[in-house]
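Here the complex is missing a single protein chain, while all its other protein chains stay put.
This part shows subunit A:
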Amino acid sequence: MTLTKADLVQQVYKNHENLTKAQATDAVEAFLRLSKNSLIEGSDLLLSGFGKFNVKDKNARRGRNPQTGDELTLDARRVVTFKPSGILRDRINAS
């Protein structure tokens, strides 16, 4: 089973009786948009109790095409990493 955006909307709609389905959708979309924008601007996102999304700069490095073995240069890039919080790790291992 996989949780999707539609499931998040459904849960927000169910748990907040004053919201219409459209408002619940807007809220989830806005939550994701703001989270993304923080990372796009290069700022880490810390959701206490869940985990931390980090933005990291990687240097250029020499690599290989694993299929052909040819050497190539991988450009410097910026990536997002996630570190789960202790609370989340404990919850996942509790069962």
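Keep this in mind: contacts are C-beta pairs under 8 Å (C-beta built on N, C-alpha and C of every residue); 3 or more make two chains touch, one makes a residue touch a chain; residues count from 1.
What we mean here is this: contacts and distances are computed from a predicted model.
One subunit of the complex is not drawn; among "NADPH oxidoreductase", "Integration host factor subunit beta", "RNA polymerase subunit sigma" or "Iron ABC transporter", its UniProt record names it "Integration host factor subunit beta". Listed by residue number, the positions of subunit A touching the unshown chain are 1-5, 7-8, 11-12, 15-16, 18, 23, 26-28, 30-36, 38-51, 53, 55, 57, 76-82, 84, 88-89, 91-95.
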